[in-house]
Structures are given as C-alpha cells and as structure tokens.
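Beneath this line is the structure, given in structure tokens, with notes to follow.
Just one protein chain is left out here, and the rest sit where they should.
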Amino acid sequence: MEIPYTVEAHPETGLNNGKIGIWLFLTSEVMLFGALFATFIMLRIGSDGEWAHMQAEAELNIPLATINTAVLIASSLTMVMAWASLVRGQLNKFRLFGWLTVGCGAIFLVIKYFEYTAKFAHDHFPSSNTYLAIYFTMTGLHALHVIGGMAWNAYFTGPGSKLFHTNRQWLTDRVEHSGLFWHFVDLVWIFLFPVFYLL
Amino acid sequence: MSDHADIDKTVRTYFMVFGALMVGTGATVGAYYLDVSVPVALAIGLFIASVKASLVACYFMHLIAEKRLIYWVLLLTVAFFIALMALPLLTSVIDQAGHFTSSGAPAAH
Amino acid sequence: MAEPVQASPAHEEHHHEQSFWRKFIFSTDHKVIGVQYSVTGLAFLFFGFCLMMIMRWQLAYPGEPIPLIGSLLGENRAPGGIMLPDFYNELGAMHGTIMVFLGVVPLAVGGFGNFVMPLQLGAPDMAFPRINMISYWCLFLGGVTMFASFFLPNGAAGNGWTSYSPLADIALNGQTAWLIGMIFLITSSLLGAVNFITTAVQLRAPGLTWMRLPFFCWAQIVTAFLLLLAFPPLEAAGVLQLMDRVAATSFFLPDGLVVGGEVLEVSGGGSPLLWQHLFWFLAHPEVYVLILPAMGIVAEVIANNSRKPLWGYRSMVYSLIFLGFMSFIVWAHHMFITGMGSVMSTFFQTTTMIISIPSVIILSALFISLWGGSIRYNTPMLFALGFLPMFGIGGLTGLPLGLSAADIPLHDTYYVIGHFHYVVAPGTLFALFAGVYYWFPKVTGRKMNEFLGKLHFWPSLVFMNGVFFPMMIQGLNGVSRRLADGGITYDFAGEVAGLNRMMSVSAWCLAVAQIPFIINFFMSIRNGEKAGRNPWNSTTLEWLAPSPAPHGNFDQAIEVTRGPYEYSVPGSDKDYAPQAEPAST
Amino acid sequence: MISKQTIRVCAVLLAIALASSSMAFGGTIVGKITYDGRVPNFPPLKMGADPKCEAKHSGAVKPETLVLGADQALANVFVMITDGLDGKSFDVPSEPVVMDQNGCIYTPHVLGIQVGQQFKVKNSDGLLHNVHSLSKDNPPFNRAMPANVTEADYEFAKTERFRIKCDVHPWMGSWVTVVDHPFYAVTGMDGSFRIENVPAGTYTIEARHEVERFGDGGALTETVTVGASDTQTLNFVFQGPQ
Partner (left out) sequence: MMDAMFPAAASEHAGEIDNMIDAVHYLMLVLFIVWGAFFLYTLMRFRAARNPKADYVGVKSKASTVGEVLVAIAEGVLLLGFSIPMWAERVDEIPSEADSTVVRVVAQQFAWNVWYPGADGVFGEADPYLTDEATNPIGLDRDGAGADDIWTVNQLHLPVDKAAIIHLTSKDVIHSFNLPNMRIKQDAIPGLSIPVWFVPTKTTVQIREETGNPDYVYEIACAQLCGNSHYSMRGFLTVHTEEEFQAWLDEEASYLGDSGTDDFFN
C-alpha cells in the first residue's frame, strides 16, 4: 500500500503531504510560542517598571548572545545550502552543509550552556524573579527545539541520506521540511534575542 | 526550482538574505547602545526583528512563492494569534474591575 | 479521468505476514490505530464513570462508609471507608480530566476520526501512518501517567479539571503528574490534528469535492483545526505551571501570598488570571472538540436511517466552520465573575450569543432532515435521535450562563454541571454510542444485537435525565459545585440536598443499563449477525470497502460522482445511490 | 519440652532486665520557668466564625499565646537537649503521642515527639477540622478530618520544629517539635519541667516559647553537666516587655 502524494505534489494543492504537515505543525508552534510571548508581555506590563531592573540584575551577556544569533543565522544559511545542494544533485556538498548546520546548532547549545552556568553561578535562578523565570522557560524551550532540529537534521545527513540513491526527490523534500522547522527555530530566536537581551 | 540556472540564482539570494540578516543583527545591537527611551527602543527592536523574521520566512522558508493553501492556513493562524495576543491585555489592567496590589491585602484607597 | 491512485495493484506485495507486534500493537494501519484509540477511550470512559459513581455515594450519603470498595481505598483516601474531602476532590478533578481528555476525545476524534475518516475519504490510510501510531502511544503514555498518579503518596491531582492557579501551584497532591500527563495528551492531539488535516486535504478520492464530503469528515476537519491551534496555549500554560511547581517560579503567583499563616517565599509578580485565560483559550474550543464529532456522527446516522439527504447540508457546513472560528473568541464567558468590566463582558457575551446561532442552525437542520423521511428505528438511530433533544437541553441551558447578569447566581453551581453534562453525556456520549453501533459492522464484519441495543438505549435515556435534570434544580437553588458533602453544610442548599440520592440511584442504574452494551459488544465480535460490505444500505465511501477492511482499505478503484447523502433519489429503483456509483445508471 | 535449666536462665535474665529498667541509669534535669513582664489583655478568639465551636464553650476563649500559672509560672515552654548527645541513638517509644481537637482547640498546645514515633490526631469535636502541618523538612500534610473521621496517624522522619494548624478554624494552632531522643519536656501550669535518665555528660539545654520576641527568637539556652545519677536544677526566666 502506498500513501499517495508522499513525494509527488497533489494536482490541486500543488503540495505534497509532508509540506502541508510541517506547516500545520509550525502553526501550532506559532501558537505555543505565541502564548509564551503573551505571558512575557503580561509579566512585563504587570512588573510596575521593575522590568529593566530585573533585566539588569540578570547580568546578561550581550556579546555571547550576539554571537549565538549570528551562529543560528549562519546555520539557516547552511541549511538552505544543504537543500540547494540536493536540488543540484551534489550529495557530498549536502552532507557537508548538513553537518555544518548540526555543528552550528551544537555551538549554539554550548554557548547557551556557558550562559546558563554563569547565571547559576551568580545565584540567578528561574525562581529569582519573573524576568528570569520567563527567560529560562522560553530560552530553555527554544533550546529543546534546537536539539530536536539537530537530531532531525543529523538523521537525514547521516543514515537518512541513503535515500539519495533510491528516491532523491523524497530526500530533497524531507530536507526541505526539516529545514522549514530549523528556520522556524531560527525565527523564534530572532525575536527572543532582542526581546530578552536588548529591550 | 529543479533547474540548475534557477537554483544558482536562488543560492545568490540566500547569501544576500544572510548578509541582510547579519546587518540586521548588528543594527539591533547597535540600537541597544544608542540609549533611546524604552518605547522607541521597543519599536526599533521589534521592527528590525520583524524585518529579519520576514526575510527568513520569505526566502529561507520559501514563503514568497508558496502555494495558496499554505497562505490560508497561515492567515487563519495569524487571526488566532491576534486573539492570543489580546490575552495579556485582558489579564492585566484593561477593563479588569479591581487593581493589582503588591501585597496580599488590598491597597488603601 | 486517469487511473485513480488508490487502485495501485503494487500494494499486493506489502501483504506479507506481519508479526503480532507490528500488526496489532505498533501498527501503522489507521483502522487498527482507530480501534486502539476506541478501546482506550471506552476503557477510560468506564474508569471515569466508576470514579463518578464513588463520588455519587459521597454526595448521596455524605460521611457514611462506602460499601463494598470503601475498605479497599486505603487510609489516605477513605479511613474506615469514609471518604475524605481530599479524595473527593481527586475524584472530581480526575473524573473531569479523564472523561474529557482520555475518554471522549480519544473515542470521538482518535477512534472514529481515525477509523472512519480515511475510509469516507476513499484514502488507503492516513497521510502519516507512523505519526499516527506515535500519537496513539503519546495518548497511551498520558493515560498511564494520569492513572498512575492515583498511587502517588499524596494522591492524584485534586484541583478541579481546570487546575486553577494558585491552588494548583501550591497543592501537595499529584498536580505535577497531571501536568506531565497533559503534555503527553496535548502532544498526541497536535500530531493527530496535523495528520487529520493533511489527510483530508490531500487524500480525498478523485471526484470527492469539498461539498461532497460527508458531514462527519467536515466535523473532524474543523475539530482538528481547533486542536491544532487551541491546544498549544494550554501546553504553554502547562509548562508554566510545571515551572511554578518544580522550579519555584511565580508565573501565576502574585506577591505577598500567605498560605497557612506563613508568607509564601516566592518572587511573585505573576497573575492567577493568566492561567485562566490560557486554560479557557483551549478549553472553550475543547467543548466543540467534544461536540462537533458527535454532531458529525449523528448527521451520518440520521441521513442513513431517514433515507433522505440531510436538509441544508451546505448551511450546516458553513455553520460548522463558523462555529469553529467563533469558538476561539468566546473563552472568557467562563470568567465573568473574575471581576470583568463591562467592555469585556459585553464583548464576550455578545460573541457567546452569536456562537449559539450556528449551533441552532445545525440542530434545526438535523430536526428538519427527519421531515419527509422513512425513518428506521434501529439502535444507532435511536441513539442519534436521543442526542437531539438532550443536546437541545444542553444548548438551551447554556443561554442563561452566557448572559453575564444571569450568570451571577448560576456561576459555579450545579446548573453549570447539568448544562455541561447534558451536552457531553446524553449529548456526545449518545452520539458516540450511535457511532459504535453504526460502524461496528465495518470494524468486525458483524452487526451488534438489536434487542440488546434497545435494552441499552431506553434505560440509558431515562437514567441520564435522572442524573442530570435535578442538577438544574439544585443549581437554581444556588448549590455550588465541587462540594465534598453535596452542600449540606449550607442551609440554603439543604432543601434540595435530598435530590442527591435520587441522582445517585439514577447513576447506579445508568451503570446497570450499560451491561447490555458490554455483553452485546463482546458477544457480537464473534457471534453477531454477519454483515456484508454495506449492511445499512448507506451511500458514503466507507461502505464500499470490505468488512472488515484490509490494510490499504479498498479493493477497487474509486471515483466519486455525487454528494454524500443521495438517498431516495427520485426516479431510481433503489432508495440509495452510493457516492462512488457511476452517475449514469 | 523446655528444660528446667532454660527456665532458670530466663528467670535470671528477666530479673536483670527488670532491675535495670527500674534503676535510674543517669542524671535528672529539673527546673522552673517563669515569665517577667507585662501581661497583655488578649482579645478573645473569634469563635463566632463557626457557631458549632462557639456552642462548645460557655464564654469567651482566650488565645494560648501566653499561658501563665501562679507566680508567673510560664506554661507551654518546650525544653530539650539540643547538644551533647551526638552519636547516641535511643529507642522509639511504642505508645503514640496524641493530639486532640476538642472545642476547636488543639490539646496539647505544645508537644514533642520522637523521630519514628506514632503521632495520633484525634477529632473529639464531631465537626470538620483540617490538620495542616507546616513542616519543611518532613513532608507536609494537609488532612481534612470530617465530622465522623475521628483519628489520623502520622510519623515524622526528621527532626524539626513546626506548626500544625487548622485551616477551617484559623486560630487553632499547635507547636510540634520532632526530636531524635527522649530528653525533652513541656512545662505545665506550674512552669516546671523534668528530664530523666540523662546519660552523664555536658549538654546544651534549650527552652523555647512560641513568642519570638522572647530570648533569641523565642529560645533561651543553658549548658549543664550531668553526672551518672545526680539531679541538676536549671531555671529560666522569659523576659517580656514591661
């Protein structure tokens, strides 16, 4: 039994199943992070002007976060390049860019780890104040998404890339879909970075 | 986009977008050191972030040339997202009888 | 038209013998998964019903030892068989959670949606069979977590199914387990929703246009959108409450709380109302998640057994979509008495009144569909017909609750409980029973026994009303819900406390009335009357497949030529015209 | 058959055991605790909150914040050895410590209990009480005791001093001190205490009252050296505002 439109596009929608599926999943992610952003706004409004103070107290490391932003944006670039390589039929280049993407994710997490431990070392915990609470919750949840995206990409770059020889189009589509998730994670960070570190 | 010429053009776009994103990041950080008032900083920061996010969505996520169905789904999501963003306003002071107090007991009138 | 994709003969080679595990446990076949969901849902419905029966003992005979099982409950729950209020609260919270998230939703959406929808679409399976399997196992893990939480040292969550903070933040009981369970259940629903929508969009058989789609599929699609977009905010809220409990944050806790005479040492700065908004942002759409699939089932059964097309199919579909859309902007009508100003209350009661109109349209259309029919009174039809007035009462009693001024004395009373249960118990559950009787032949190849079916229906109808109608009277008397002694502490409630006994007896009789169903269910699997492909002479596509349908569903090419309910077409000698029958005959 | 010799051996062993238990193998610490200061006129407890509680008393009931006997004797002071018993372990008594809820008051108001000893909460009132322990080290409990639930049993695993209160009748409160030895006492209306069978050694004795403005957060301490079988006297004076 074959599920139709796994690879080829549906004549009416012009899309394959995976594309619709991933976008639907991303809409639910939008609502998930949206609810957390709503919480963020509420806490900030309700903080009686204490927000800047709590933020300053948290001793944020802006240079590190800036580097992290750059790393994540770079990983988005390598992600699309991995996909473009598949479109061009260059398996080795795809693998190179794929691993670069995973690597960028890893760098991001390592930097995050140092940021977190620095905060813990200064007794800044989620329980310290509402700013740190939402900071740890949102960046933590984002980090979990990064880990998920890394696992997904690592699978397609590693064992999953065998599909190249049997069904290149399918692999290309799947990489495109995992890329959509990866870019979404990047997109969330693009908001998290200024909102938490700069504003 | 299976055509090689097409994909080469697309790749050039990706690098341009990447450059723009890096510039945007720099601008955000730069604006932070500008020392403007909070509302202005919020406006600048969120504006740059929105531009960056749009770039990622349009080009890296290919939304600029996506099928209609996806647009409809996203439109629906945007509608509910707006409802969701109304939520913090509802939970804070807007049209809420009573007012927040800093202690468990009510503040003096 | 080109060769339909579903007819690919290549699938024959996939029919090699699968191991037991792959075939029944970790199956990717939507029908097996649908049955897994259904069985899980029915089992949890039964479990939730048992919880309720224990509660009803305490309400009928407050403070008296529970007979039979009282001594088994343990010192922490019922010393000497006497139920502690903590245990009552646990039962209440878990009854709600289990019935909603582990009973009705898995059965109505996971079970019927999974089993029936791809068949009605003429699809070989769901769009993502493996994700389908994962979503079932997420539900299963969530169910296990919820069930296991009863055995925690301080018991299961007992803060109401709504889990309002700060109570749920500071409670000693298994709220953490509840939250973890909920996160599993939400994940399951999200994955399921992605799958349902994609399947409906992509895998419809050739010729099956949107306006030829059975109403049940429409109901599932709208439901899936509700799950997809409304559940994530609750997931976020769940994460935040989990942080409050585990990492001592203060998302829902303001400053200066004094618990048990001691100042609660948290940073403060949060808002208890935030939880309510996030919760009801999901939980109001969730009400429609419970009711829409039921409406879908009822529409199928009524069309089939009145032998005529649904009246006003198009307006029903538009109403359904409108209902789904509006359900996102009415949530705060659950919160009128949290101190809402007049702007917000005007907005939310207006949207609430507006949302009642499409419900009225759908219900009217179902009533009117009967006019001119040739009505067959078989068991599925009885349950579907029972649904109409019962859901009608449920809907009507929503009116005074949706008007904020009338809500003042009725809020949080038994009136609310009665209203809600009329919607979901004799409402949704009757529809689900109709679905079980209706689609049983497709699952097993055999029909269920009609006599036992009727023996199930009539007492159920009587006792359902015996349980829930007195709640309205208690509610009008102002008796609050969630009182561990049924309200006898209060003089004003004492006058109607006597009704509790009658309600409890009805509840136990209702339990007895389910015995014919259980017997019927298991007996018919092996001994029921053999059903062919289409025992009900139905028009929709699921009846085109063999009963039971094989992996891959259809053994022939499908091309849909007409609408879903072409019964009694003038000029035809047959009183039904299946959707996939060529138009010219 | 049990041989005569076995019985004889048993008898001797029994005699030794009896003798040793009746003999005082250690010193005794006694003392009297008095209060020196102004005695405020506490307003009566708001028993009107629950008419069933009010009906159990004929008149106004005063809070047990400061209970004095004759000659300024201070009751409800918890006296215990806090230091000097390191490394020793003691048997846990098999009989439970009982706290009753009667007339919407906890009796006793101050109590001690050993780690692992049974704590029995009784409800003689025949109405709903709610026993809420505010313990931090021991897992807190919060048990509603409806009218016809008359007993609940607990045990504590860690040493700690905490308050037990009734959430339904907020004035009801009792101070529980969990100790890992039997050397503690609570003063009665005569203000006196007596700690017996203390092994020879030097100890820190703490006397603690619930009013935190007394002494150091409510506690006064003294050091005392006890011989094998002597009796040491230790008096404490709790200084209140004049």
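The chains carry the letters A, B, C and D, assigned in the order they are written, with residues numbered from 1 in each.
Just so it is clear, contacts are C-beta pairs under 8 Å (C-beta built on N, C-alpha and C of every residue); 3 or more make two chains touch, one makes a residue touch a chain.
Note that the structure is a prediction, hence the values are computed from the model and not measured.
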Open item on the list: Considering the complete complex, identify which of C:I69, C:A148 or C:I408 is in touch with the unshown chain.
Closed with: C:I408
- [ ] Taking the full complex into account, find the residue in C:V39, C:V246, C:L399 or C:V512 that is in contact with the omitted chain.
- [x] C:L399
Open item on the list: Going by the contact rule already stated, which one of C:I321, C:M353 or C:A557 would touch the omitted chain in the full complex?
Closed with: C:M353
Task: Options C:L385, C:A425 or C:I558, residue touching the unrepresented chain - done: C:L385
Open item on the list: To test your reading of the contact rule: which positions on subunit C touch the chain that is missing from view?
Closed with: 84-86, 89, 92, 158-160, 164, 166-167, 170-171, 253-264, 271-273, 306-309, 311-312, 337-342, 345-346, 349-350, 353, 356-357, 360-361, 364-365, 367-377, 385, 388-389, 392-393, 396-397, 399-400, 403-406, 408-413, 473, 476-478, 480, 482-485, 487, 489-493, 567-570, 575
TODO: For the chain that got dropped from the picture, name the residues of subunit D it touches.
DONE: 38, 40-46, 48-51, 63, 65, 128, 130, 142-144, 165, 167-173, 211, 213, 240-241
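As a convention for this text, only the chains that are shown with their structure count from here on.
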- [ ] Count the C-beta pairs in contact for B-C and for A-B, then report the pair with the higher count.
- [x] A-B
Open item on the list: I'd like to verify one number: the distance from the centre of subunit A to the centre of subunit D, where each centre is the average of its C-alpha atoms, in whole angstrom.
Closed with: 59
Task: Where subunit A and subunit B are represented by their mean Cα positions, the distance between them in whole Å - done: 15
- [ ] Let me have the rounded angstrom distance from the C-alpha centre of subunit C over to the C-alpha centre of subunit D, please.
- [x] 55
Task: Per-residue multi-chain contacts in subunit A, two or more chains - done: 13, 15, 20, 24, 27, 30-31, 34-35, 38-39, 42, 46
Task: Where subunit D touches two or more other chains at once, by residue number - done: none
Open item on the list: Applying the document's contact rule, which stretches of subunit A touch subunit C when the two form their complex?
Closed with: 1-5, 10, 13, 15-17, 20-21, 24-25, 27-36, 38-39, 42-43, 46-47, 50, 125-130, 133-134, 136-137, 141
- [ ] Provide the residue numbers of subunit C that touch subunit A in the complex, in ascending order.
- [x] 5-6, 8, 10-11, 14, 123-129, 131, 190, 193-195, 197-198, 201-203, 228-233, 235-237, 239-240, 243, 247-251, 266-271, 274, 278, 281, 551-552
Task: Residues of subunit C touching subunit B in the complex - done: 201, 225, 229-230, 233, 254-258, 271, 273-274, 277-278, 281, 325, 328-329, 332, 339-344
